[in-house]
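Here the complex is missing one protein chain, while the rest keep their positions.
So, chain A:
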Amino acid sequence: MSQEETNNVQVIPEDKEKTKKIWKVAAILAIVTIIEFIFAFTLPRGIILVSIFLGLTIVKAFYIVAEFMHLKHEQKALIWSIMIPTILILWLVVALMVEGTAIFNIRN
């Protein structure tokens, strides 16, 4: 790598606070995954465990989208443009779960 070319570019020194925050979010994601892992083997299977897993997944999704993808620090208009259409996904979840149960009842 030739150093001569890069002489005119000013490298801004690293902001330790920022990097610290990145690693903090990483630690949160790792800890939540470990908690999910422990629950998978200690709690009885059922609707409560499924709800806990879904809740923890949404926590992880929030940290990835808000911090890693930086959405939390964007303009309000951009945040809502991305978040509002995901309501359609919630609708699909409800619709297809009802449908799945209906198929099960017809088959059995």
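The rule we apply is simple: a residue touches a chain if its C-beta (ideal position, glycine included) is under 8 Å from a C-beta of that chain, and two chains touch if they have at least 3 such contacts; residues count from 1.
One rule holds for everything that comes next: contacts and distances are computed from a predicted model.
UniProt lists the omitted chain of the complex under the protein name "Cytochrome c oxidase subunit 3" (options: "ABC transporter domain-containing protein", "FtsX-like permease family protein", "Cytochrome c oxidase subunit 3" or "Oligopeptide transport system ATP-binding protein"). Contact between chain A and the absent chain runs through residues 1, 5-6, 9-14, 18-19, 22-23, 25-26, 29-30, 33, 36-37, 40-41, 45, 49-50, 53-54, 56-57, 60-61, 64-65, 67-69, 74-75, 77-78, 81-82, 85-86, 88-89, 92-93, 96-97, 99-101, 103-104, 107-108.
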